[in-house]
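All protein chains but one are shown in place.
Letters A and B name the chains as they come in the text, with residue numbers starting at 1 for each one.
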Amino acid sequence: MLLSTMSSTRKPNTAFIVGLLLTMHGFFVVPVMVARAPLERTMGLVQKIFYFHVPCAWLLMLSTFVCAAGSLAYLFRGSERGDRLALCSAELGVLFGLCVMVTGPLWARAAWGAFWTWDVRLTSSLLLWLMLIGYGLARRYGGAGGRRLAAAMALFAAADVPLVYLSVNIWRGLHPTTKVVSSLAPGMRTPFFFSLAIFSALWGGLLALRMRVEHSQARLVELALAVDDLEGKSS
Amino acid sequence: MARPSWIAQAARIAWKDLHIEGRSREVVYTMGFMAALVVLVFSFAFISGREVTVGPDVIAGILWVAVLFSGTVALSRTFDRERESEAIRSLLLSPVPRSAIYAGKLAATAAIMLLVELLLTPLLAALFSAAIGPHALWLGLLLFLGTIGFCAVGVIFSAALLRARSRDALLGALLFPIVIPVLLAASRATATLLDPAIPDLDPAFFWTRFLAALDVVFVVVGLWSFEPVVIGE
Partner (left out) sequence: MSERALRLMNVGKTFGRHRALVDVSLAFLPGQVAAVLGPNGAGKSTLLGLLSTLSQPSQGRITIGDEQLSRHSSLRATIGYVGHEPGVYGDLSAWHNLRLFASLYGIANAERRIDEMLARVGLQGVRREAAARTFSRGMLQRLALARALLHEPEILLFDEPGSALDPAGATWLAGELQRERAAGRLVVLVTHDLAAAAAVATHLVVLRRGRVARDETRASFSADDVRAIYEEATRGKA
């Protein structure tokens, strides 16, 4: 059967163009907002790394959940699209996780003098990051059942998120608070939310692009099979 | 044909594994030996030699690291026997629900690990003069809960890696990040219980409850995901 159930590549539509323009606008505007944001009293300029660090950490967590959702669809309904979603979001998670692991220690060094202080959020993020790296390893080296193993990992990882967060907090003798955002000085909230928005847009855009690549690849395989089919019939 | 209950089937499968292990005792010996060696390795690595008394934190840590590392031996062996003559296929072909197979495997592997742990803990206590007496039952409970949490995830991974060449390399690497909360909870609770100076057992209560909740989460995810992971494409 030459006809495929998969959709062919979509032409960019209005929503996409609008989104693209907004994002470009954001890339110009947000750094200015961040630069103009008030300096934090004790840490000064260094604190501004927070505008990058925190969104990346949240996106790491989001990636984990999206990966688990895709894995759920793949394991229980055989959804290939779910599997692609899981792969792409895991990759993004590793990427944004890398950003967290670079910006976090930089901030720690500048603020407290040591690269690693076993800060609860950073430690929890590290564990999540390692799980997503494990996801990638499982896919590549897990043999024939690699994809399913990775999917199971993603499920456990997502279930683990609250447990990791809670246990690391209690381990360090702190009770979890959300003081990060609510304790922000007013002048900082706006740039922070805009920064979060632009990073999320980046995440979403990268995800869409990556999904498109995977989708095209799958479509290519399907077409190759159809060609094989034709050749088979004619021989 | 009267179909036996889910529990009966899970128990039957666990019994099969324990029966086989009982005859050869292979896993108990190799895991036990490895656990003892891990304890020794850590002792030489962490203890300065001039000062040989160790705090409860270190003792608890050594115990649980030994359990985790030697536990991967038990986990990889648990599916080795199934793979041997493709017995796993006969098992999967039978009308037994796959979740019952998971539960049976989990129970058997945990039981074997527990046996080794129950021998390891007094050994550790003797080596470091740790006071396990006052809270022996509680410690036993912690060993039980920690082992279940570890095996709940480990059985799935071991099953998925059944035919992978890189199984031994990957099993630990993939398992450990996910079971860190188990390690954390178990070792913190154990350290609290071993500390003769701490009158306040609240942390131990907290971590024990935490472990129990964690076990529930992991076992539920495991029961659900075993079938799709093991039944191929």
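By our rule, contacts are C-beta pairs under 8 Å (C-beta built on N, C-alpha and C of every residue); 3 or more make two chains touch, one makes a residue touch a chain.
As the structure is a prediction and not an experimental result, all values here were calculated from the model.
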| item | value |
| --- | --- |
| Candidate in contact with the missing chain, chosen from B:96, B:112 or B:170 | B:96 |
| Candidate in contact with the missing chain, chosen from B:9, B:190 or B:225 | B:9 |
| Chain B residues that touch the omitted chain in the full complex | 1-4, 8-9, 12-13, 16, 19-20, 23-24, 81, 84-87, 89-96, 227-228, 231-233 |
| Sites on chain A contacted by the missing partner chain, in the whole complex | 78, 221, 224-225, 228-229, 232, 235 |
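Criterion: only the chains that are shown with their structure count from here on.
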| item | value |
| --- | --- |
| Distance from chain B to chain A - Cα centre to Cα centre, in angstrom | 32 |
| Interfacial residue positions of chain B with respect to chain A in the complex | 153, 156-157, 160-167, 169-170, 173-174, 177-178, 180-181, 184-185, 188, 206-207, 210, 213-214, 217-218, 221, 225, 228-229, 232-233 |
| Sites on chain A touched by chain B in the complex | 75-76, 127, 130-131, 134, 137-138, 141-146, 148-149, 151-153, 155-157, 159-160, 163-164, 166-168, 170-171 |
